[in-house]
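Sending over a structure as structure tokens; questions will come in a sec.
A single protein chain has been omitted; all remaining protein chains appear in their positions.
By letter and in written order, the chains are A and B; residue numbering begins at 1 in each of them.
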Amino acid sequence: MRARSRDDFRHLLLLLPAGIVFAAFFLVPLGQLFLIGGSGKSGYAGYADILVHPKYLRSLVSTLALAAATTVATLLLSTTAGLFLVRNAFPGRALLVAMLTLPLAFPGVVIGFMVIMLAGRQGLIGDVTQALTGEKLVFAYSMAGLFMGYVYFSVPRTVLTIMASAEKLDPRLEEAARSLGASRLRVLADVILPGLKPALLAAGAICFATAMGAFGTAFTLATRIDVLPMTIYTEFTLQANIAVAAALSFVLGAVTWAALALARTASGATVAAAG
Amino acid sequence: MTEVARSVAIKLRSCSKTFPDGTKALQPLDLDVGAGETLVILGPSGCGKTTTLRIIAGLDEPDPGGKVLFDGEDVTPVPIERRDVGIVFQSYALFPNMSVRENVAYGLRVRRRPAAEQRSRADEMLAMMRIEALADRRIDQLSGGQRQRVALARALAIRPRALLLDEPLTALDAKLRETLRVEIDGLLRRVGITAIYVTHDQAEAMALGDRIVVMEHGRVAQIGSPREIYRAPKSRFVADFIGTMNKLPGRAEAGRFVTAAGSIPWSREAGAAEAAFRPEDARIVPAGPDALRATVTTSFFLGDRTRLVLDVAGTAVTVDSSERAAWTRGEAVHLAVPPQALIDLGDRA
Partner (left out) sequence: MRGRGIAFHLQLAFTLLLASFLIVPVLASMLAGVTANYLSGVAGGLTLRWLGEVWSGYAGQVVSSLGLGLACLACTLVLGVPAAYVLARRQGHVARMIEELLVMPVAVPGLATALALIVTYGTWGDFRTSWSFILVGHVLFTLPFMVRSVLAVMAAIDLKTLEEGAASLGATFGQRFLGVVLPNARPGIVAGALMVLTLSVGEFNMTWLLHTPLTKTLPVGLADAYASLRLEVASAYTLLFFVMIVPLLVAMQLLSKPLGSGRRQDR
């Protein structure tokens, strides 16, 4: 066992720095957060109160609904575009791919500003609707604007995931299905979408988790949008209600982490979110 | 001839291997490899052959109590990087971040030899493998056969005490495998290095080995020269694993082997028995007292010979015939097997 234990020791040593930083600055603080979440007036029942208190419950439900809507919309848009780009070769395709994936990793605040550029008071959509109908459409500073921002944020990453997965699909499966007489729609439903399922699950989970937990976009658009991260922020800074903010954060973290873990188990693929 | 290697005699003493999950990969094994000998370890996957090689290399350690000796020196605690053995891996393990020459010189580089020596030794090795022209190529620009040659050159460049080859030809196509087998055989004879060659391919084993170790379930099934292994397999497993072996059930009595299709001479202790023989040892003969009755099931014309599958009283028997005759399906023939070609694999299992 000499060589083995030498390897073990070496590996432990190499893992140690990351482990220490991670434990000291993530695990311990998260534990602390949990404790503080239970330090409010009602103790650990404070966690249950979140689900009973209409204000927090409303916030939680609307955040879940927003995240779900974002996920569905993003998957629909990205799958359509991603499949099209993988299955067709035409001049300008590379440029189109570059355009679709450029905003990857734009931070939430900037995306909030992009939404303002589109649907804000001086936005392009407002200009267009005013020219067409005489009425200026402005929805940036509402739930609809936030929805648009989250879709904007998630499309690049999702398109990439779906394209990577679609490129790996075995074209012979599709050829086999067609040789058996399947129409294009049937091929899509029976061969292509099932083949993309792991990617859809993975990308969908990331979408959901980011829409649940993102903060920058909502912050840029308006402080009054009633989503969980904004509620946490207000509780913490304006009300100085640290126990509630901690409990809400902990619940939020648990929900997003569970969504990703669930998707990973279901898809067998590796899933990671981005802020 | 350039000096290539120092050859050591290798001994394994009660080397067993148990994996962390409790699987016994290797039963306690004693093995002696002479200096300069080419020993082939042959067996199906999971038989312990690669584990044995990895123990000799120092990539795995035997369970406590096992010992590896190089010329009598106990090298069991010596880690691989100080054991001085050349290894050719199945996947070659060539470094993609280095050119061919850098790969071959790597062993000298980590030994901090002068740059000039590194280069001249690498070039010498490349010349020996006749791949000088590839010296500056990247690894991903090489074909499978070329990679194989680079891997050999790299392993030999350090003047190893032994050369260990782990299924080196498995990743190649059949034709190339044949060519490289001949080449490796020539190389090993020329260099005279102690070589241990692991394979699951019996043709490779027969062609390359001074001796062959056949392994099964972590145990040695038989050790012997290729001729011994082929002609006198000691067990049903060895008989089946190497070449084609016919097995005919019947009874031994009064110096004859009696089957439902007639009898042939065989002096063996009386009782139920199974006679085993190789396809090329049986002959199609005219009807007679020392021949078995058979019916042709199929015949394949293979050019240099014809392979017949016969039905001998319900048992399928394969016979190779070099006669210029043609057989038709269902034709009745007679089969003779000389007594010295009959192998006793023990009582019927």
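Everything that follows uses one rule, which is that contacts are C-beta pairs under 8 Å (C-beta built on N, C-alpha and C of every residue); 3 or more make two chains touch, one makes a residue touch a chain.
Keep in mind the model is a prediction, meaning the values are calculated, not measured.
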| item | value |
| --- | --- |
| Sole residue of B:Leu29, B:Ile55, B:Val100 or B:Ala155 that reaches the chain not shown, by the stated touch rule | B:Ala155 |
| Chain not shown: contacting residue from B:Ile10, B:Val85, B:Leu169 or B:Ala221 | B:Val85 |
| Missing-chain contacts mapped onto chain B | 57, 59, 79-82, 84-87, 89, 91-97, 106-107, 110-111, 140, 154-155, 158 |
| Absent-chain interface as seen on chain A, which is shown | 10-11, 14-15, 17-19, 21-22, 25-30, 32-33, 36, 77, 80-81, 84-85, 88-90, 96, 98-110, 112-118, 122, 124, 152, 155-156, 164, 209, 212-216, 219-220, 229, 232-233, 236, 242, 245-246, 249-250, 252-253, 256-257, 260-261, 270, 272-275 |
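Quick note on the criterion: only the chains that are shown with their structure count from here on.
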| item | value |
| --- | --- |
| Inter-chain centre distance, chain A versus chain B - centres from mean C-alpha coordinates, in Å | 56 |
